[in-house]
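Excluded from the complex is one protein chain; the other protein chains are retained at their positions.
Up next, chain A:
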Amino acid sequence: MRGATHAKRAVCAVMVALAATACGGGGGSGQDTSAVLSSSWGDPQNPLEPANTNEVQGGKVLDMIFRGLKKYDPETGEAQNMLAERIETSDSRNFTVTVKDGWTFSNGEKVTAQSFVDAWNYGASLRNNQRNAYFFAYIEGYDKTHPESGEQSADTLSGLKVTGPLTFTVELSQKFSTFPDTLGYPAFAPLPRAFFDDHDAWLKKPIGNGPYMVDNYTRGSQMSLRKWEEYPGPDKARNGGVDLKVYTDNNTAYTDLMAGNLDLVDDVPAAQLKNVENDLGDRYINTPAGIIQTLAFPFYDEDWNKPGSEKVRKGLSMAIDREQITDTIFQQTRTPATDWTSPVLGEDGGYKAGLCGEACEYKPDEAKQLIKDGGGLPGGQVKITYNADTGSHKQWVDAVCNSINNALDNQRACVGNPVGTFADFRNQITDRKMSGPFRAGWQMDYPLIQNFLQPLYYTNASSNDGKWSNEEFDDLVDRANAETDTAKAIGLFQQAEEVLRDEMGAIPLWYQNGSAGYSDRLSNVELNPFSVPVYNEIKVG
C-alpha cells in the first residue's frame, strides 16, 4: 500500500503544522478513539443500496459502511487495491479477480467472490430497478438481464463466473482497459446474504464490510454509525463513530456548527462564504473536487447545429469572464476551467491545464467577431436554462449573461431561463425541449479521464444531454478504451478532448471545490476527490 503510506505522511505533515502533535503510534496525545462526532447530512433520495445510490448523501454512507475491490486514495484519487488481491487481464476484456482472504461483513459472514458476483447480478437485473444499473453495462450479458425494453431474458450476467471461493472472472462486451479502476465505485460493493434474504430489514439497517457499522437509522432524520472494532482493513476508524444528522437547510447546519452543536459541515452555504474564514480560520477546507460545471447546447436544434455554429459557441465561451465570476460570486470556491476534466485527476490522470486554449479566455472583442462570423446568435438571443430550486444557479447564470451582454454590447443578448424544480429541468432535457445553452454539472463517478468524457460526449451516452455527436471523438474514445498502456490511453483521451474543443461541444465554466468546516474538537479532517469527508481518518478531542 504505497499510496496509503503516502497519504499518512501527508496527513502527518498537516498535523504537525496545525497542532504540533507528534506523529507516531497514534492515540497517545489525548485523542479519544471512542469519541463520536456529528456531521451534517441530507436525506438520501433513493433507497440506500449500493447500486441504487447516485447522489452524494447516500454515497457518503456507502463510503463508510462498504469497501470494494478498489478504493480511491483520498489525496490523489488513484485507484488502489482494497479487497482485491489482484485483478489480471491479458486482453483488456477478460479479467480475473482474486479477492483477499480474511475479510468479513460486520455480521460475521465471509466476503467471498460470490458476495461480489451476487451483488453485481442484483445491480444489473432490470427487475430490481437499480438506478445505477448502467455501471454493469460493460459486462457481457448485460443486454439480457437489462434489455432496453421488454422483459429480461436472464437473471444473471453471463460474463461473471465464480471460479473459486475467492476468485471470479469478468468478461466484458468490449475492451475497456481502465475497467479495474472503476471498481472503487460503491455500485460495485459486495453484498452479504442478509441483503437478499431479508431485503426490508437490510434497508432499515444496512450491513456492510466497511470501517463503520450502522447502529441506528431513523430515516429522514439521523443515522448513527459506530466504529466496527473487528474491521480487518488497513483504514480503521480513528474515532468511535459518526452521527449523521439530516438538516433541512445547510444554513442551519452552519449555524449549529457556530453554536457548537455540530462538529462537521461538509457543504458551506454560499451565503456564508464571505464570513467563513473569519468564523473558522484554518478549520475551513476548500479543496478541489471532481466536479466541473459546463454549458451544454441542444445539438438536436437546427439553429445550434449548422455550419459555423461552432464559432458562435466558441464566441460565447470567450465572452464569459470566468475569473471575475469565480472571484465575486463563488469567493474562489470555483476555479476557471481550462479543459473538460478536473484537476483532481492530476497531470498523470489526464488533466491538462490550458487544453481549451484561448477559447476559454475572456476576449470580448474576438468573441463579438466570432459570433458575427458564425452567423450571429440564433434568434438574436441566447437563453441559459437552469433549475432554480437548488444551488445558487441563478446568481452565476445572471453573471454569465451579464458578462456576455457586456462583451457583445447588447443588453438583450443573453437572459437566464429558470425552471422551477430539478425534476422538471431534467424532464425538459430528456424531452429535448432545450432551445439554447443549459446548465450541465458533472460530478465524477470515479477519478478517470474516461469518466469526464465518455458518459458526457460519446454519441448517445447516458449523460450526453446535448446529444453532441462526433465520429472522430467516438473513434478516439474507443481506441483509448482498448489501449492497455495507461499513458497511451490517456493521450488518446486527450486527443478526443481536443476534438471536443475544436467543435466546442460544451463550454467549460469552472471546476468546483468541495468545502467543509469543522469544530475545534476535530482534527485531521480532509475531503476526498468526491468532496466527501474522509470520516475514518478524523480524530476527535
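Assume a contact is a pair of C-beta atoms (placed from the backbone, for glycine too) under 8 Å apart; a residue touches a chain by one contact, two chains touch by 3 or more; residues count from 1.
FYI, contacts and distances are computed from a predicted model.
Missing from the rendering is one chain, named in UniProt as "ABC transporter permease" (options: "ABC transporter permease", "LAO/AO transport system kinase", "PaaI family thioesterase" or "3-hydroxyacyl-CoA dehydrogenase").
When the omitted chain is restored, the residue from A:Arg219, A:Lys274, A:Lys394 or A:Lys488 that touches it is A:Arg219. Checked against the full complex, the candidates A:Thr33, A:Gln114, A:Thr169 or A:Thr252 give a single residue touching the omitted chain, namely A:Thr252. Within chain A, the residues in touch with the undisplayed chain are 43-47, 54-55, 126-127, 129-131, 133-134, 146-149, 203, 218-222, 245-249, 252-253, 255-256, 258-259, 261-262, 389-390, 420-430, 440-443, 455, 462-463, 465.
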